[in-house]
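Report on the following structure.
Part of the complex only, each chain left as placed.
Just so it is clear, A and B label the chains in written order, and each chain counts residues from 1 on its own.
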Amino acid sequence: MRQVYLDYSATTPVKEDVLNAMIPYFTEKFGNPSSLYTVGTVSREAIEKARGQVAKLINAQDKEIFFTSSGTEADNWAVFGIVDALKNKGNHIITTKIEHHALLHTGDFLEKHGYDVTYLDVEPDGRVNPEALKAAITDKTILISIMFVNNEVGTVQPIKELAAIAKERGIVFHTDAVQALGNVHIDVKDLGVDLMSVSAHKIYGPKGVGALYIRKGVQLSNFMHGGAQESKRRAGTENLPGIVGFGKAAELAYENLDAHIKKVSELRNYFIDQVMSKIENVTLNGSKEFRHPGNANLTFEFIEGEAMLLYLDMKGIAVSTGSACSSASLVPSHVLSALGIPVEKIHGSLRFTVGEPTTKEDIDYVVEQLVEVVNKLRSISSVSKTKGW
Amino acid sequence: MAMYNDKVMDHFMNPHNVGEIQGADGSGTYGSPVCGDMMKIDIKVENDVIKDAKFKTFGCGSAIASSSVATDMIIGLTIDEALAVTNKQIIDELGGLPAIKIHCSVLADHAIKSAIYDYAQKNGKTYKGLEGFDPNADEDEHGCEV
């Protein structure tokens, strides 16, 4: 049976070239990068090379890149680091209702510790209204954190415009660019952001390595305390092969960016067109124009996402859903909720993400199976267009 | 070894002018083992020219390399010229040192001054380059924090 993975926003396989770059650093070139002897300095140089590769992908200076263990850690560091460093300046943070949990739950934690957190509403397409941001700023605002590209619906934010608002008011601006990296052009200098989180496993690099871009001159407290690694700003023996892999993945993403965007967006558009023409009562969630090139978040009315997901899995197809039924807490997707999508529709949502290995044949297969699955589940369902919800 | 350049490594692995001079005309010690670096330098002087210099150093790679290159540099110089040698010149001669190791070159520069000071004391001489130099001054300048 054909296996079609269409969940590249959840994670990506490591590319062959990336894995090959990593392998030597597990065994022969395994030295601790902090060690002074040759076995250590070889490792140090490998890390510095990777730093350059990641920096280049976002047009940062090498020394503005600080490796972490994940996008999650980068998000935690950005937020905790700023609120601690600026605690005498204020206790108010602004973020959005559609952030990744790495931001939202950090916000929740801070709210329990005396901070005020504003979670901005978004427009129906998932975009933040710059006027809403302006209106939310107070004298106590010390950090604005708005994600670059949303992981569920793929909406791309006007980061440059939002960062300019922060700059005008002298407020630190952070963006979670975990989904943006390798999928949209990123130039930190042009964007004017102070802090940016990225993660390797979304760009065909390994899981368990990320980075925080810290614009030169931005002061923030450390999050991970200990050894003198990463210019004394992030402690812990470096994940050497992981960092090397991130570097290689970033290099490939840099070289391949335009072709990647073209390829996945064409396939994604073809997929959406096919689905729309073959299945009724389907809607596309999010923005048409400002969208992650591989993302198709669709609602199939009258049926439930987890059921679709399982059926598709039986046919070798991997996708995800915003349905409450699939979440550990039985809460429907906070992102789709924030877009104003009614709960019953959220239940019927599926996220498909096209990636580099995806082919047209894969898409055709998925469309074919999807038609079957949707028809089957609709035939079982107690709701329908005619019967109503 | 990426920490030091080849020239530093060469002076460290094969240091020049190691040892002591029997009947030295001047002898100076600078630094302290507590700081991790202590250099002793002996000089032989004829007609105000340094004819020979030898050193012994307790210290790291860059302290040993600085000692080696500094003694090389002063052999053949007049006292006034030797007094004008700065740690910056020592670093340049070595083709650069890591920032954190700059203080090791200061050690060599001070040890030379100490040896000349000893020579001046023994021979009742005064040199412009020694004005304000105190061989027993606090060593805060070379970075020891102990």
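Observations on the structure shown:
In this text, a contact is a pair of C-beta atoms (placed from the backbone, for glycine too) under 8 Å apart; a residue touches a chain by one contact, two chains touch by 3 or more.
In this text, all values refer to a predicted model and were calculated from it rather than measured experimentally.
Whole-complex stoichiometry, in terms of the displayed chain labels, is A x2, B x1.
As a convention for this text, only the chains that are shown with their structure count from here on.
Between the Cα centres of chain A and chain B there is a gap of 57 Å.
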